[in-house]
Structures are given as structure tokens and as C-alpha cells.
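With one protein chain withheld, the remaining protein chains of the complex are depicted in position.
This part shows chain A:
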Amino acid sequence: MSDLDDFKATYFDECSELMNELEEQFAAIEGGERDADRLNAVFRAIHSIKGGAGAFGFSGLVGFAHAYETLLDYVRDGRVEMTDDVVNLCIRANDIVADHINAAQSGEELDADYGQEEKQRFDAIARGQRGGDEDEWSGEIIEEFDIEFTPVRVELAVADDEVAEPIEAPVAAVEPDTFDAPPMPVEPGHWEVRFTPYRQLYSRANDPLLLFRELAVLGEINVRAILTDIPPLSDFEPFGVYCSWEISLFAPDLTEAAIREVFEFVDGDCSIEVVPLGHVVPPAAAPVPAPVAVVQVEKADENLMALTEDEVASAPVRLVAEAPAAPAAAEPVAEEPALSFADLANEISASAPPRPVPVAAPKPAAAPKPAASGEGGEEGGNRSSGVQSIRVDLDKVDRVVNMVSELVITQSMLTQQMDENLRARYTELVRGLEVLAQTTRGLQDSVMAIRAQPVKSVFSRMPRLVRELATKTGKKIKLETIGENTEIDKTVIEQLSDPLTHMIRNSADHGIEDPEKRKARGKSEIGTIRLSAEQAGGNILIIVEDDGNGINRERVLQLARDKGLVAPDITPTDEQIDQLIFAPGFSTADAVSDISGRGVGMDVVLSNIKKIGGSVHVRSWTGKGSRMTLRLPLTLAVLDVMLVKVGESPYVVPLSSIVETMQCSGAIFERVPSGGQVLQVRGEYVQVIDVAQRFGMHSTKAPDDRFVVLCESEGSQKVALVVDDIIGQQQVVIKSLEENFEQVEGIAGGTILGDGNVALIVDVQGLRVHQIHQNAA
């Protein structure tokens, strides 16, 4: 039973991937890219979801997915036009499919008529194309489903029969049957289909029965199973396919393409031969001499796959007969399959004990061969497509990441322990440590690469959000995404969804103006939100830009004053005002809307982003728009920091935010009226924060012996932190303070140093924001 649960878990994993894919495809389709590739991708995704759902008996999902699929199929072959209406219906349908999946996953029951309305619309659209006379058609199909998908076990039952069959039936008796070409009425519309599945067909959740049913929809059908390849029970793999089928099909205006389409989803898992009747089928009619068969096998695996069941079945038999000749024939093209094939045949003829039925003797041994080389061919196919992947539990990866992180720390601790004295004495040890350092770095990079994912997975959810927002607000909004292939650590990506949602909501709700207003201002009626991702050094920048109204600073300041966030006698800079929108409980919406404006949005952004060691910055241009920038670490696991001392305590400052460091004795400080200090750096004046003072600690050092760490938090504004000592650079693992305590102002987290002590990570941006609040208090 747990096996089934495992399969289910995998299925749901796949479903969520497929749903992402759907989102992505529809985002493009909505953007006007209505080409066949996209439609096919959508179709495949829905089909896969449906297939799995059928296997697990989620009948509601199957029913809906099928109706959806039918519509897609019509769209694909051009019978239904891809109008905006249809696109919207499809997008709505994706939601319903997602709901069905969620319900199935959590074991809930959806209302029986859930999605019924959409389903009817599918049917209506589909029926519109089929013409009135077949009104009942789509309904019929849907009804058919429950029957169609429940009998997963039927395949097994069929297989069981098959097992029993060959034992009693001597091969000789069966073979004539298959060679026995059906009567050939030479009139158009008669087709002969040879369907030879490879061994793995069932493992791809494909069921020949379904294919036959689909064929039956096309026209009159007559299916014959070919059972010659079924091995004795001892060699029988229960999940392998040993059967192949010949299907004769009649329908007046049937095309080869239509038939092949039915087999689209088993493409690569079987060989299909579609021959119009009346054309002679060579293998059945004229036996091919054995050497030719061998050459075919050598040339390419595909040839073997293309062989009809009969050819494959007959080839080994002949090979055995001409065993001595076979290796010679194989020599010119020294390829694996051919050699092994021939060798095997040799071996069989040499060592196989005589069997009661001579013809049957080579048969069972040879039978697995086509399937085996089929699998080989399949593998080859995978190889050529380049990407091979495995599914690994994220927990396992996380464990490795954590251990590698600790390893990196230990390594950097070891390196620090090597003082000059030791270095001079133990050169070998030093060399070893250097190699260790390199290897750990490499190991860390590779491990992090495993967990890296393109931001696409988050970005792809945004088009729908924008669509919904546009509908709700009555605004016209277009979303542009750039750099969605930028890769970030998975854990960072997971934390990204909420903040991005809030930021885009904010842009749509507060930034972009109504169409009329935009027109009056001489802008295009359609507002644009641009979502982009790029890598900048050790950081990832995620930028949300809009061409709306910008931040209404007067209102923001007014509200901040009302709420006591800013003291009445303080005039913050424009930038500080912009940053105020991230203060807790702050909202500028005139009316609390149901989109944003509950005042919980933007501070969630800030706290979420801070939690993962990032920072947020906003810039606004009145009347022209605003830009919010998230700066995120590439990885959460290891942070490059500068270790400093404040009072007697160790603190670390993320290296990515440090611009430069200098001694206080060489720095030029000036006083400003508020009593604070500013630092003059190359003609620029920078706010100074004495960290010891801010953290309520006593500095025992003379002012001139202290150090300035010039930091650049997000945006252009710099800040100068005054610390007591600079110890050096190192790598640390970020540890959460909140896990056992709570968030502390000015502190972004903690970390454990090589000596086992805890050092706190300075939240550079938090210190600045806090400064405003403190002035207010």
C-alpha cells in the first residue's frame, strides 16, 4: 500500500510541475503566441494529469480533464478557433483542474457539479464544431469515462491470460495465425495498423485498451492480439508488455495522420505501422532473408523497433538456423546490439538443451530481445536529448547542503588557526589545507547548484495574479517578465512568492492609474508592470517596476505622522519617505480595498525578505512610476561576511553590502544639526551609525582607533557603521534567532563562529530604518 502512496506522491509532484507548465504556456498563449508547440504542451500536460488521475481513480478529475482535453484537441486540429474566450475558459479550467488535484491530494470531495459549468461550455464549443446531429456525442464520451478508467487491472487480467496462453499453445500454431494476412479488400478507407509496444509501455501509464477505444471512435475496428512473444511464466515480467496487436480499421475518410494521432502519447514507447490496405505488407507477404534482418538490427535500434512483430519474431529463429553466418555478417558494423544479438543466438544454438518442440526452443530466449533493445533504444533517445534527471527528496538535498555548509565553516576555521609560525613549520599541512579549501568551495558550489532553480517557477504565477487584479480593479495592466531563467536557491524561491505577490498587488492597486487618468496624463491606457530578475555579484536582484503614479509622498508622510512613525519635527528625505511604506501597519490606500490596503502587505515583504538575508529598496518618480528592488543572497546556506567587534562582542556584516572600510583616524566626520554625525567620503556625505552606541554597549577604544565600515544597503544611499575592531573575512552559516527567540531590531540573525561562540549578523538596512523611528520616538 505504501508503494501506492509513493506513486501518488510522485503523481502529485508531477501534477504541480505540470500545472506550472500550464501556467507558463498560457501566459505565452495569452501574450499572443498561439503556435502549435504551446498547444501541444498544454495538451500533453492535461493528458498526463488525466492519465495519472485515471490510474488512481480520481474520477472527478478524470472527467473534467477529459472534457478539457477534448476541447484542446479540437483547438489543436483547428476545428475550434483559439479566441480570447477560449483562452479565458482554458485558464479558468486550469484553476479547476488545480482544485481537483488539491482535493484529490487532501482526500477531500469536491461538489459533484464542481466545474460542471465549464465542462458544459467545453462540450458546447466542441459540439458546435461537430454539428447538431451528433449532439449526444460529447456527453457519451464523458459517461464512458468511469468505465474507461476504472479497469486499470484489466491490463493485468489480460496479461494473465497471455501468460497462460503460450504454454499450451505451441508457437508454431500461433505463428501461422499472425502470418495469415487478413483478406484485403482494396478500397480506400481500410487501414491496417501494427502496434508493437515496447516493454515499458505500462510503466508510462499507457493502456492499449484506451488506444483501441479511441481508434474505435474513428471507425470500424477489428483488433487481433499477437501472442507469440509471450515467454514462459518463469521469464515473465508482470509489468512488461509481451503482446502486440494488429488492428484493421475502416472509416471512409480516415487519414493516416488521424490514426497516428491516436498513438501520439505512446510515441517512443512502441512502434506503429500504419498501412493502407491494398498496399502489400512486405514482411508478412515475402519472408526476408535472415542476413538482411541482421543488418537491419545493426544499423539502428530504430530499425528493430520499426520491425513488425512478425519480423522480430521470425528473425531470431532464422538467426539460429544460420548462426555461423551471423557473426560474420555483423562484423562490418561492430555495434553492440548486433553483436550481442548474434552472440546470444550462437549461445542458444550451442547450449540450449533440446526442447520437445524444436521451433519453440529459441523462442522464449529470443523473445525478450526486441523489448530489451527497445529499451536500449529508448535510453539512447534519452541520452541524445541531453538531460537525464532523478527525483530526490528535498530533505536529502538539504541535509547535504547543511553538512557542506558546516564543512565550509570548519575549513575556514582551520585555515584561520594557521598562524605564520605554523605555516613556516608545516608546509605540507598548509598545502593540504589549501587543497581542502578549494575542494570545499567546489563541493559547495556544486551542491548549491543542485538546489538552484530558475525563478520562473515563481514568476509564472504572476501573470494570473495580474490578470485577476486587472479584472478586479478595472484597470488595464500588462505584465512583462525578464530574466526568468535566473537561478536561485530553492529555499529562497519558496520565500519569494509572498513578497512578490504583495509587491505586484501594490503596484497594480496603488501604482497603476485608471485608464482614463492614464489617458489624461498622456500615457498609454495599458499600465505596465515589469518583473525582472538578474544576478549581480553574489546577489540576485528582483525588480518590480511600474509606470504608474509613483508614491504619493505627501500622503505617506502625513499617514506616517498620524501613526506616530515619524515625529512631527522631522523632515525625512524623499527616499526615507518611500521606504516608510515598509513600516508595519502602514497603508496608503484611500479606501481599504480587498486587494491591498489592509496595511499588512509591504511590511510582510520586508520581514520575509529580511528573513532570508535580503533587503528591499523602493524608488519612486512622481507621476512616472516606481521601482522596488529585492536584493537576495544567491544562497541561504553560506554567507561571506566581515567579522567585526563591537564592545566585546563579535558581530558580522554581510560582505555583499560592504563598500569599503577605513580607520577612524583617517576619516572626516562632520556634525549635523540633529546631533548626529556624517562622514565625508570623496565629496559624498554619509550618515554615521555608531553601532556600540546603538546597541547600548560601551566602547573601550579611543575614537581614533575604531573603524568605519562603509555599507551600501539597497539603493544608492550609503551608511557608515562605526565599529571597534575589524577581525577579518570569513564564511558563516546563517542561523535563525527566531527559531528559539524572536526578531531583534538591528539584527538579521546569528551565526556560529569557529570557536563555537555566537556572532550576530548586523541588519544594515534595519539600522537605518530604525534610526528614523528612533528619531521619531
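Following the convention adopted for this analysis, a residue touches a chain if its C-beta (ideal position, glycine included) is under 8 Å from a C-beta of that chain, and two chains touch if they have at least 3 such contacts; residues count from 1.
Keep in mind that, in the parts below, contacts and distances are computed from a predicted model.
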Complex member absent from the view - protein name from UniProt, among "Carbon-monoxide dehydrogenase large subunit", "Extracellular solute-binding protein", "Chemotaxis protein CheW" or "Amino acid ABC transporter permease protein": "Chemotaxis protein CheW"
Listed residues A:Ala437, A:Val678 or A:Leu737, member touching the removed chain: A:Leu737
Omitted-chain contact residue, chosen from A:Ser649, A:Gln677 or A:Gln717: A:Ser649
Those residues of chain A which, in the complete complex, touch the missing chain: 406, 647, 649-650, 694-697, 735-737, 739-742, 744-747, 750, 752, 756-760
